[in-house]
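Only one structure is covered here, and it is reproduced in the block below.
All protein chains but one are shown at their positions in the complex.
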Amino acid sequence: MAIAILTVGGTIDKDYFDALSEYQITESPIHELLHTFNVNFDYQVIPVMKKDSLDMTDEDRSKVRDIINTLEQKLVLVTHGTDTMAQTAQALEGISDKTIVLTGAMKPARFKDTDAVFNIGFALGALRTLQQGVYLAMNGEIFAPGNVIKNRSAHRFEQIS
Amino acid sequence: MAIAILTVGGTIDKDYFDALSEYQITESPIHELLHTFNVNFDYQVIPVMKKDSLDMTDEDRSKVRDIINTLEQKLVLVTHGTDTMAQTAQALEGISDKTIVLTGAMKPARFKDTDAVFNIGFALGALRTLQQGVYLAMNGEIFAPGNVIKNRSAHRFEQIS
Amino acid sequence: MAIAILTVGGTIDKDYFDALSEYQITESPIHELLHTFNVNFDYQVIPVMKKDSLDMTDEDRSKVRDIINTLEQKLVLVTHGTDTMAQTAQALEGISDKTIVLTGAMKPARFKDTDAVFNIGFALGALRTLQQGVYLAMNGEIFAPGNVIKNRSAHRFEQIS
Partner (left out) sequence: MAIAILTVGGTIDKDYFDALSEYQITESPIHELLHTFNVNFDYQVIPVMKKDSLDMTDEDRSKVRDIINTLEQKLVLVTHGTDTMAQTAQALEGISDKTIVLTGAMKPARFKDTDAVFNIGFALGALRTLQQGVYLAMNGEIFAPGNVIKNRSAHRFEQIS
């Protein structure tokens, strides 16, 4: 079953550049990762934007929604910054006939102790089995868009109630 | 929701010992991994055995089945060697009232390019969402116990038909 | 033979904090690294400051010099940011009776593709064998303080002439 993977930026894709002593969002390492894990399904990586999620606008979210609406694939993974992932998830609700899972990372995928690989694995495992709808997959939990907050001090996503 | 994690050995848990110039199955690194990823669910790691899966006997499989039958948890992850994972999955069919997912790795979790972290993530994502039954989760696919083979030369699991 | 290891900050010690969406200099991971490599010599890690090397002042350099002057150890490794490493090396010239080697990294030690481990190994190998004096050890080369520049675009240190 074919999967579309949209990358919109966020911590997961950050690299470190010494020349400026600042990090920047670069090409997503997801293609290289999935190749290493020798996954058995067809997928297409669609780079949409490279934004810190705090900088994402309503227009950006409309763009993501429009792209998903045009996809042939029924299964969609979105890698996203964590700060506004829930907001984007809410903006994607109501898309018919698709299962959409958003995930990201607290540590860039290029770190030794990154959570990116686990989160991508977890999100794909959920994506393969969930019914149509929009979900967040973080910290080994699956959340509904309107029922999740990022607990910054605990470095994890939690259910609201 | 609480998850039981049974470790029975296999490549995923192999370390390398120079003194003997051989690898050996050691304590599973799964607890350390899940701690690093800051997972949000309750889990219990239950070390059952440390066997290369080619060495697993019918008695070993009965033991795994008996332990699962006594568990309070409804969700069970089994980390297992890849060579006879499908055989063990078949031996676990018919356990009522549980969702059981088996996974493992082609490269030990202690390798830089291991598939263990992705596979554990994927298996847990599937475990959270699948209905009762027994499944294999490998290479980004979910398989039924009787409908999967390990393709040794391609280093991956594939559906039989 | 005992070695003193002074950490003053720089890229080598940077971690990433999602809550702030930025990299910051943290506790140096050097002690943990040397433990992993099972080194056979006595060493003492002395955290001096946690500065991006562009922020280091003449006063900071005097402080480093003063600390080195009081050390019992004859062999001194300094982990330092790359941008002003050469300047600090020059400020340490003339300390009598010590071999001092400065090193650092272009990618933080916490990255998968860091150069930190190689550079620390290389610097220590040089430190054990060099005569008294002050040296930079970067990119597999040993440099004299006044005869080296950081080539930013090539991400490496080079001899001036």
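Residue numbering begins at 1 within each chain, and the chains themselves are lettered A, B and C in the order written.
What we mean here is this: contacts are C-beta pairs under 8 Å (C-beta built on N, C-alpha and C of every residue); 3 or more make two chains touch, one makes a residue touch a chain.
Please read these numbers as outputs of a predicted model, since none were measured by experiment.
Although it is not drawn here, the omitted chain touches the following shown chains in the complete assembly: B, C.
Note that of C:A2, C:V39, C:L54 or C:I160, the residue touching the chain absent from this view is C:V39. Residues of subunit C that touch the chain left out of the display are 33-34, 36-41, 106, 113, 115, 117-130, 137, 139-142, 154-158. Residues touching the missing chain, restricted to subunit B, are 11, 14, 16, 18-19, 21-23, 52, 54, 82-83, 106-108, 110-113, 152-153, 155 (touch as defined at the top).
Keep this in mind: only the chains that are shown with their structure count from here on.
Taken together, the touching pairs link the chains end to end in a line with two free ends.
Although subunit A and subunit B share one sequence, what matters here is the overlap of their interface residues, and that overlap exceeds half of the numbers used.
Of all chains shown, the one whose average CA position lies nearest the global CA mean is A.
Greatest Cα centroid separation from subunit B: this falls to C.
Centre to centre, using the average C-alpha position, subunit A and subunit C are separated by 37 Å.
Computed from the mean C-alpha positions, the centre of subunit B lies at a distance of 43 Å from the centre of subunit C. A separation of 26 Å divides the Cα centre of subunit A from that of subunit B. The set of subunit A residues touching two or more other chains comprises 106, 113, 155.
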